[in-house]
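Got a structure for you, written out below as structure tokens; questions coming shortly.
A single protein chain has been omitted from the complex, and every remaining protein chain is retained in its original position.
Chain lettering (A, B and C) follows the sequence in which the chains are written, and residue indices restart at 1 in each chain.
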Amino acid sequence: MTDLKKIVLAYSGGLDTSIILKWLQNTYGAEVVTFTADLGQGEELEPARKKAEMLGCKEIYVEDLRETFVKDYVFPMMRANALYEGVYLLGTSIARPLIAKRQIEIAHETGADAVCHGATGKGNDQVRFELGYAALDPKIKVIAPWRDWEFKSRTDLIEFARLNQIPVTKDKEGEAPFSVDANLLHSSSEGKVLEDPAVAPPSIVYQRTISPMDAPDKATEISIDFKEGDGVALNGEAMSPATLLTALNKLGHDNGIGRLDLVENRFVGMKSRGVYETPGGTIYHVAHRAMESLTLDRGAAHLKDELMPRYAELIYNGFWFSPERQMLQAAIDQSQKDVEGRVTLTLYKGNVIVSGRSSPKSLYQEKIVTFEDDAGAYDQKDAAGFIRLNGLRLRILADRDK
Amino acid sequence: MTDLKKIVLAYSGGLDTSIILKWLQNTYGAEVVTFTADLGQGEELEPARKKAEMLGCKEIYVEDLRETFVKDYVFPMMRANALYEGVYLLGTSIARPLIAKRQIEIAHETGADAVCHGATGKGNDQVRFELGYAALDPKIKVIAPWRDWEFKSRTDLIEFARLNQIPVTKDKEGEAPFSVDANLLHSSSEGKVLEDPAVAPPSIVYQRTISPMDAPDKATEISIDFKEGDGVALNGEAMSPATLLTALNKLGHDNGIGRLDLVENRFVGMKSRGVYETPGGTIYHVAHRAMESLTLDRGAAHLKDELMPRYAELIYNGFWFSPERQMLQAAIDQSQKDVEGRVTLTLYKGNVIVSGRSSPKSLYQEKIVTFEDDAGAYDQKDAAGFIRLNGLRLRILADRDK
Amino acid sequence: MTDLKKIVLAYSGGLDTSIILKWLQNTYGAEVVTFTADLGQGEELEPARKKAEMLGCKEIYVEDLRETFVKDYVFPMMRANALYEGVYLLGTSIARPLIAKRQIEIAHETGADAVCHGATGKGNDQVRFELGYAALDPKIKVIAPWRDWEFKSRTDLIEFARLNQIPVTKDKEGEAPFSVDANLLHSSSEGKVLEDPAVAPPSIVYQRTISPMDAPDKATEISIDFKEGDGVALNGEAMSPATLLTALNKLGHDNGIGRLDLVENRFVGMKSRGVYETPGGTIYHVAHRAMESLTLDRGAAHLKDELMPRYAELIYNGFWFSPERQMLQAAIDQSQKDVEGRVTLTLYKGNVIVSGRSSPKSLYQEKIVTFEDDAGAYDQKDAAGFIRLNGLRLRILADRDK
Partner (left out) sequence: MTDLKKIVLAYSGGLDTSIILKWLQNTYGAEVVTFTADLGQGEELEPARKKAEMLGCKEIYVEDLRETFVKDYVFPMMRANALYEGVYLLGTSIARPLIAKRQIEIAHETGADAVCHGATGKGNDQVRFELGYAALDPKIKVIAPWRDWEFKSRTDLIEFARLNQIPVTKDKEGEAPFSVDANLLHSSSEGKVLEDPAVAPPSIVYQRTISPMDAPDKATEISIDFKEGDGVALNGEAMSPATLLTALNKLGHDNGIGRLDLVENRFVGMKSRGVYETPGGTIYHVAHRAMESLTLDRGAAHLKDELMPRYAELIYNGFWFSPERQMLQAAIDQSQKDVEGRVTLTLYKGNVIVSGRSSPKSLYQEKIVTFEDDAGAYDQKDAAGFIRLNGLRLRILADRDK
């Protein structure tokens, strides 16, 4: 066993990370520094502080990172219109780098020599945490208890908890019917009752949205304002990034928006089935694309579309802090300075409908595109030459292949 | 003026192409062969034959191409999950190559030396028609009256029609409030009342769908079966391609599915605003992706996603018959042989919700992904090495950059 | 004829652009401002000034742009390792945007309302000039005499010159046996004696290099130092960009380096055959790649390789000033800050052989890669897990396809 003095643990305050906390103390005889972040998961943080104290921790970090999360992670990603496998808005993936970064910073502040996360050995999150650690501190020791410890079942864990005076509430004794991750961008549910992809999810898994069927039979009109590619106001009212996303989450929730049931390909090589809810993110994504449609040049827009799948894959696979993600981000950010203006949307029973876009930076020119007299803004005769030269290579080819 | 003997005209039977017909006769003193195709636009074809006869045509082609259209154009495109600029299902674009191909074949059958289309000089369709002609017959003469003729206004056209005994119904005297294109995959509306992208489309433009708000407050469950990447059955009933798409159009129509209001970038260099309705295509697109999510390997799926924007751009720009589109098609088709199984969907007021997928070719293995005991199907210790070597370059980099 | 008052002409001082100058004066009755730049083409500039004066010009711009050319155009392009169609170093393409930019700036300084270039209607240069003009001044009038004027043959031109007191030297009376473009990066030759791609170029076309066969039978060892991705010193001696490229040109010339005979695809749709000489650029390109091989992370390097063909195509096609080229440049530049160190090269009869690379920013770690004992720097057992998870999807696939 490596000789460790201090370990920074990503700590939720829940039963599982409390067991990890104790196991670290027992196994390594090391001091454990807990780090609990509010990323908008919707849970109280103070209980986590109390529990860490109770478990004997002296250095306890509890932080509200919601604004950082949205400003420096969610919004930059949204500039790319990132979708993994065509549909997934990357809600879990994008939170991991921030947690990894703060853990490493706290390790440096506290002189810790190791970091620890509570992700399992089958999922993507272990990769995302550990690639983040690797990129930010190449020497730090990494502990992944779920891959390493001796426990074989839920029963073993509960027994360990009891033996170590960790309180176990009744409902935690058995296995949860599915596993949940949540932050300000989304909530994900996986496992157990969701493991047959032929069967629709039970309604119990949904936490952030009501069903489209249950949403009011009434359209809600909203507007989002953008500046330099980021959302800055809702219905004309200026808002900070996290405030805006929180408000959109409420709107999305109420209108049954942002549910996704999918089978996806994990980086570790298997397919899994997940149910995601991204109410505000779904609205924001649609609005951002609509804003770009008016203000982004075609060359920039199409290049972005071609780069996007790679960019999304990098985030999904945990390479947020890689040079290639940073290169793609540089390209994307370069395109966003004039993505500015207002998008109006109709929200209705699961639908996000663009109803208008306007911008001081619009590239749409009615005087050119009009079916009416354009006063010479566009010479239709140009099209003949344009087509003939675009077709020249095809004619030469056809001529050969005759 | 070039000396032409016979011209094959893409003829709808409407006022505009009738004016073109007469103008070709007058201008070139040439015989005009009309070609009228049923691509599912929802109009009677026999009136076009009668009108062509009345205008003195001797060779008149009227053809039902719906099955060919769906089988050889729509379905191959759908295998790619093609979306132009992230959202547009390419309903107009994909019809043009088939029309161009038949025109050229008819030109060869009838010994014609020219082909003619009725697309304007500002749009994409002129490019799509003429690149198709170029690729299929490098020597054929191409006539695009809207770019060439002397008429300056609607009034000029109506006067020409009157002078030439072309019947003009009352409602055609003025300009239409917007311009429409339709086929079995979609209906598009552009121009006039739609020219301000800040203003939502008037409900009058919608032709193929009712509004989500007007759709019944009741979910409709359906299933689509796929084989080798193509839809083969609806609700367990085997159907030909066009029959399947027709049935999906009805379902989409009734449930308010497939409306799209967007600003897009035309190949000729301007932005335009269009309203598209693709009821059945929207359902089919969602179903196809869901089928792939279960049966396609990650490497294949991600490569497809990366190639898709280019593929969609090629179709949008009119390069269906280009070698590069054929290369991409070869790659895409190579991936589809095991895209087989059943997708169940819930249709509800504009929503297309995947509720299940199953397949004899499924790559989803519950025994590997399960949160439960997997009996050794996956060794979590492997993840440690996997992550360490994926992170090795990042650690070396971090080590340098310290 | 448009009413023009002042035209900025890209003027070489040669016979052809002198004819253009006069033709502009005659045709438009406009004042002509000449712009003659030293981009390293190896010609005296003062005669151009004299000739312009003689032809009645009052505003005459003669500028040495060699440093700007290399620093702001050649080096940024070289950061991308740009090769068009796998082999061409884009020597002509990269000079056009700078000329276009200065023409537009001069137009603004002098209040001119038009710009004019001397490129023909079949080539790429007309596109590069005019897309540059379009991106920098959307309203400026563009004149391309070779596409517009009435002259049909060399004889017509010579006659026009004689009638207008433009001196015609004996050797310019007939057509040149091939056409040449040159700047500090390269020299290109096209046309006439080169038009049969089955026949090797006559030795007369080569202007910048001796043949490998004629080069000394003796190796020359050199070193190039890089900093932030750009060359900064030769053989340890710090040099400005243009000085460095000039010195490399001499070395390349003397050692028979940088000849290229190719068939390429022009943007206007045809294939052409060109002979290019890029002596210094070829050496620099090899050195830059070698420097990157030591200092660039794999993720960055591979992304650059994937983006490169598109980047090169954009430059070749004339889209230097487009948003998408700027996006790609942002990505590329982001990767270059640690491309620093020394590359040693052996030059010998056409060969550029990398003989060593070293860097304070090296990512090569002998202690990891060594066949010898690595003291635990790399755990070979990690590879087992790495491979098993990389192969997991392939095993699942094989399992299905049995």
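Heads up, the rule we're going with is that a residue touches a chain if its C-beta (ideal position, glycine included) is under 8 Å from a C-beta of that chain, and two chains touch if they have at least 3 such contacts.
No experiment lies behind these values; they were computed from the predicted model shown.
> Looking beyond the chains shown, say which of B:Ala144, B:Ala383 or B:Ile396 touches the absent one.
Considering the complete complex, B:Ile396 is the one touching the chain left out.
> Kindly state which of the options C:Thr209, C:Thr282 or C:Ser322 is in contact with the chain not pictured.
Answer from the full complex: C:Ser322 touches the omitted chain.
> Just name the one of B:Asp64, B:Asp156, B:Glu324 or B:Asp373 that touches the chain not displayed here.
In the complete complex, the chain left out is touched by residue B:Glu324.
> Check the options A:Arg298, A:Arg325 or A:Arg342 and report the residue that touches the missing chain.
Considering the complete complex, A:Arg298 is the one touching the chain left out.
> With the missing chain put back, one of C:Thr155, C:Ser203, C:Ser240 or C:Thr370 would touch it. Which one?
Selected residue, touching the omitted chain: C:Thr370.
> Take the complete complex as the reference. Which residues in chain A touch the chain that isn't displayed?
297-299, 338, 361-363, 365, 368, 378-379, 381-386, 388-390, 392-394, 396-397, 400-401
> If the hidden chain were put back, which residues of chain B would touch it?
265, 268-271, 296-297, 299-300, 302-304, 310, 319, 322-324, 326-328, 330-335, 389-393, 396
> Given the full complex, what residues of chain C touch the hidden partner chain?
81, 85-87, 120-122, 126-127, 130-131, 133-139, 144, 146-147, 153, 175, 179, 190-192, 195-200, 212-213, 217, 219, 259, 261-265, 268-273, 289-290, 293-294, 298, 301-302, 305-306, 308-310, 313, 321-323, 344, 346, 348-351, 353-358, 363-366, 368-373, 378, 380-381, 383-384, 386-387, 390-392, 394-399, 402
Convention: only the chains that are shown with their structure count from here on.
> Give, as an integer number of Å, the spacing between the C-alpha centres of chain B and chain A.
Here chain A and chain B have centroids separated by 32 Å.
> If you look at chain C, which of its residues touch at least two other chains?
Answer for chain C, listing residues that touch two or more other chains: 297, 299, 389-390, 392-393, 396.
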